[in-house]
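All protein chains but one are shown in place.
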Amino acid sequence: MPAGVFKETYEADMAFIRYPIHKAALIAAIIALLAAPAVLDRYYLSLATTALIFWVAVMGLNITVGLAGQISLAHAALMGVGAYTVAHAALKLGLNAVLAVPLAGITAMAISVLLSLPSFKLKEYYLAMASLAAQLLLEYAFSRIDPDQYTPVPPEAKVLAGVDLNNPVNLYYFTALVAVLMAVIAANIARSTYGRAMKAVRDNDVAASIVGVDVPLTKALAFAIGGFYAGVAGGLYAIYSVGIGWEAFTLIVSIELLGMVLVGGPGRVVWGSLLGVLTLRTGWTLLESQLTPLLSALGMTAYASAFKYIVLGAVITATIILEPEGLIAVLRRVKEYFRLWPYSY
Amino acid sequence: MPPLLSVANAEIMYHPYILVIKNLSLKVEEGTITCILGPNGAGKSTLLKAISGVIKYERGRVTRGSINYRGDDITNRDPDEIAKMGIIYVMEGRRIFRELTVKENLDAVAYVTGSGPDEVKAVLDYFPRLKERLEERAGNLSGGEQQMLAIALALLHKPRLLLLDEPSLGLAPKIVSLLYSTIRQLHDEEGITILLAEQNARKALEISDYGYVMENGKIVMEGPADVLREDKDIKEFYLGMGRGRTSYRNVKWYRRKKRWV
Amino acid sequence: GRGSEETAGEEEVITINVGLLVDETGPTSDVGIGYARGAEAAFKYFNEKGIYTKDGVRVEINYIKRDYAYNPTQAEEFYREFRDRYNVIAVIGWGTADTEKLSDQVARDKIVYISASYSAKLVVKPYNFFPAPDYSTQACAGLAWLREEYGGGKIALAYDSKVAYSRSPIPAIKEASKILGLEVVGDFDLPLRASEADAERVAREIKAAGADFVWCGNTISSCSLLARALAKVGADVVMLVNVWGFDERSPDLVGEEAYGMVAGISPFIYPVFASGIEGFNVIYEAAELAGIPREEVTLRFVQGFVNVWLLVKAIESVTSEDLLSRGGEALKEILESQTFDFGGITAAPVKFQPGFHVPYKDVYIVMLAEDGSLVLEGKYSAPKGIDCARVTIERG
Amino acid sequence: MSLEEWSNLVFQGILLGVLYSLVAMGYNIVYRVNKSINFAVPQVVLLAAYVSLIVAVAVGSFIAAIIAAVLVSIAVSMALERTVARPLLGRPPVALIGATLGVFYALKGVVLIVGGSRVATIPIDIDYYEVGPLDIATNDVISLAGALPVFASVVILHRKTRFGAAMRAVAEDAEGAAAYGLPVKRLMLAGWALAGLVGGLGSILLAIKTQVSPELEYFAIRALAASLIAGLDSLGGVIVGGIALGLAEQIGSKILDPYLPGIGRDIAFLVLLIVLFVRPYGLFGSERIERV
Partner (left out) sequence: MQNSSSVIGEAKVDGVWDTSSLYMKKYGAGERILWTVDVTLSFGGVRALDRVSIVVRKGELLGLIGPNGAGKTSLLNVISGVYKPEKGRVFFKGIDISNLKPHERARLGIARTFQHGEMFHSMTVLETIMLRLHPWHRGSIVEAALWAFRAKRWEVEAREKAEYVIDLLDLHEYRHMPVGALPPGVQKKVDLAAAMVQDPEVILMDEPMAGLSREEKDDIVRAIIEIRETRGTTMVLVEHDLEVVTDICDRVVVMDRGKVIFDGPPHEAVKDEAVITAYIGG
């Protein structure tokens, strides 16, 4: 018996699935994804669906911010671009909403590339503020095109080839399919030469250009990919929702998305993002539905939402301070601990 | 008379558990120049940071043993307190405030020392070049000038013990010579005790009275400078003189295996 | 969930779930908190007092409150929770954007939705109800008051053109002005989040336009800033404010200089004029039960209370069997077939036509007098020749 | 449009700008001592405003309200230094941005509990005066009189004193500053406290000028735009940046409103984007020396 798993070729060493445990985990995950509708009731299924949608969005932001180091506070607005693209394509052009999702990705990507222009010159806080400005200007634009704060995707546009996405189970499977595909793509990009170029730009862009990275192109690429993800997520959201309004894509949502990246694990595109979404969104929703009755019982119902802000904000800040690499690093440490168990250092 | 500074059985760690210095003891006598030699990563800077308290800013601390200065225990104190007691650490890599002008650099430190204009002028007298460039942003100074400024800032404190960390790093030979003669001069004229960490063993041993050799966080050798200068191993590994000087050109043909450890 | 039956002692009790969607932390929370308190007090009060169906079965309402911070997307999330997790048969809602957004969905889900948005677009939605005229009808009634009190003149419309609530009555106002002989001198964009400088700029523009009247369609913050600014720039106008832009706090907010210039519309009578109105006995009793002092019973509290009250009245008119088997659908039928009286709190008794839910067409006008007190000008009705709600539905 | 209308527009723009500058200065002071932006400022401003409202109503004294606002702002600011900024020393900007945004979020909750997003006015008597074509109210006078001396003293403190140099030194390299014996912790705390003071004052002046309401939060976000328009490390420039912004907002709204209704509050960000395209470090900011 070999004492461990050794790799014979670099190809094998670089493969996605390197160890039997990876394979096992993957199979378990797929089964869980497939079986969810059978296990979960309608409410939890819709929670799962939104979690998947936000996972897509956060993966995109994680590529822009975590991998390439280009701070963006306009991600929610880009989701909005995607959502409005789908809604208007369905309403005005009569396009099928599912078919409009790639279009949503591309539209948001185009806008995101525009937003990347400041990044050629700006860094850090200045860049963050430029994106914040873009976010607020886009919000204004949304409020002009959607003054009723309500743009629906007609239910009949959500049926493609006999599959009716108005049905929550179908919608869940569709979302899961898209999300997993996007996750695989994100993982591949992160480990490819494009991912390395982005990391180099993040660490030191002048040096990156000297070693042969086309810095503006790489930044634009990072924004483009991030925008595409945001657009797709927004498009999915438009299908999920009975109607979108611009309040779904405000600055506070951008802050939350950034929080998810930083809490989950910046630069850990796939699993870090998922962890961020599960903690800050799904986790909170579940907690809130327990917390609200509890607080009401204590006569503090008016504080329930105030607590939301306090708890989520504290989680974001504390994680950033205590765990620079995000919760995923905590998980890794736990894993490491058990791998070495019973021999802890 | 007790030594000016003594480090006794110190163990120094960075967060979370990076043990860099193990059970190290060393003494610096008042009025001497003492040098610490050692390869990269031996822990020279770590030691100086621990003495000056700056190590706190890198999440490090002395976990065992003690550091004594003129009879006071200064282990793990705050750097500004230690500075007030007369120990100033001139960090590696010319740590000056690059975005401030030379004058603002001096002002910033004078804020804490409370030096008057005369005292500032007195310090600048050692570094005539700086006087001409008071309004220049420090980041635009040449490397030598930056190192001079770094020392000048330290001098505003009228230190008793100056910790110099690789002052010659990345400097041209001429500047190195100038710098070392200035250090010598400071020692002679101001009576400042100096603890010097260096890679440039030749220069360091030239001006030192006493030397320590550090490797892997431990002192592996110590002695008066003139003794060390003649030591066979020091000659070979630190001064690059085996039997006569070994040329770098022949580097391929030998691969020395040394280690006192 | 719906229909869960239990026996408490000897009495049979039906528990039904009702969602309560409020804004206590969002941009409209300055009025939303009062509304939420009113609604909660009503739930507690009626549960305590006992709600009995037509056939005498006791109903316990289990309300699930969620604060959606005026974010329609969040509202949808909570609506899903109400529907999928708690199987509610009715929702007490809040804002215009979210109510309009959910209106088709609630019809599909057959859930009665009583909200605080009096948007005209909702009156044709089968499952949406509110015990007041829609904003357009209210505004028209307000214009009728202006006409009657001051004669004709020029009117300026100040509102936030990107907020559904503010925009809602504008088409009707423009149409009704023609009939009443008022001249609209322009639309002035006043952000819901106006700064004082914004308000002053708009005030100067209004003054320059030579307006005699101003319609303010926003909420209390920007409307009171506008009133203050109008006084500062010395505009000689009367400002008529939509229901959410004027209440008991207005005297403080607009400042002395604006006294005598501002009037507010309300479909419900203000608590300051409560004496002699029997419906208020119920409200005060409920407030007492909830431990809320009388002075905190505000117009907003009343609005929340009455919405729940309407639901309770509907439940009381339905049979237990209907309630259990058809839930929201049964309530809808009752709401569309009966007249509900709130003891003089609403400007008129509530009677919904099937397919067109404008329960009455009267409003109260409350004036902020020169001495800073609130004066009830009286009850006014929308002009006869025009159906303001329809105008908005067709044009909006 | 009449001269009167224009002159009042400009006057109000300047007044607004002065208040922008005051809040913006809070950002810049923190930047100069910590190389970070405190994104939590908008909520601190709001919190201070609500507390001062509560105090004003309870005590009935206007001075007490000012003191309360300033004290709250200073206290929160110092607490943030201790709990957030200090542990994050040496971490990249994205960490600071994220952490202070987290605080923004958390403080929003605190503000909701304290203020309940009420809309109210600080009870003071307001009189109106006519000076030439200008309509001036008591609160206009108070904002000007309150802001200008503070500007002057902060600028002098930073520009002309060793204290200012020491603060900047700490901002650039805290560890290096510590090695030279600078009391890093105290300086940072002092810097944040000063920022808190300026912010608190800005908050109460704003409350007097308009209302105490959740909208103050957006005002402070726009002030951040003013701070970047000026350049984060410039103090004197903030006044120009703020006033430029106030004027742009007023005049821009006036001109653009017919075409883009309600663009007013977003003009700040349009201006910001334009400025950053032309001058990446703001109008008066100094470029960072970057070397390889």
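Going in written order, the chains are labelled A, B, C and D, and every chain counts its residues from 1.
Going forward, contacts are C-beta pairs under 8 Å (C-beta built on N, C-alpha and C of every residue); 3 or more make two chains touch, one makes a residue touch a chain.
Keep in mind that what you see is a predicted model, and the values were worked out from it rather than measured.
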{"item": "Selected residue (touches chain absent from view) among B:Pro2, B:Gly170 or B:Gly191", "value": "B:Gly170"}
{"item": "Hidden partner chain, touching residue among A:Leu45, A:Ile71, A:Val213 or A:Leu251", "value": "A:Val213"}
{"item": "Touching residues (missing chain, whole complex) on chain B", "value": "38-41, 140-145, 166, 169-175, 177-178, 199, 201, 237-240, 245, 247-249, 251-252, 255-256, 258"}
{"item": "Hidden partner chain, residues of chain A it touches", "value": "9-11, 13-14, 16, 185, 188-189, 191-194, 196-197, 199-200, 202-204, 206-215, 221, 225, 267"}
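Methods note: only the chains that are shown with their structure count from here on.
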{"item": "Inter-chain centre distance, chain C versus chain D - centres from mean C-alpha coordinates, in Å", "value": "37"}
{"item": "Centre-of-Cα separation between chain B and chain A, whole angstrom", "value": "49"}
{"item": "Numbers and ranges of chain B residues touching at least 2 other chains", "value": "none"}
{"item": "For chain A, residues contacting two or more additional chains", "value": "143-144, 302, 305-306, 309"}
{"item": "Touching pairs among all chains present in the structure", "value": "A-C, A-D, B-D, C-D"}
{"item": "Chain B-facing residues of chain D, complex", "value": "89-90, 161-163, 165-166, 168-169, 172-185, 286, 288-289"}
{"item": "Contacting residues of chain C [partner chain A, same complex]", "value": "24-25, 33, 36, 40, 65-67, 69-74, 76-77, 80-81, 84-85, 96-98, 100-102, 104-105, 161-164, 167"}
{"item": "Interface residues, chain C side, partner chain D - complex", "value": "24-27, 29-30, 33, 160-162, 187, 189, 191, 193-198, 200-201, 204, 208, 220-221, 224-225, 232-234, 249, 252-253, 255-257"}
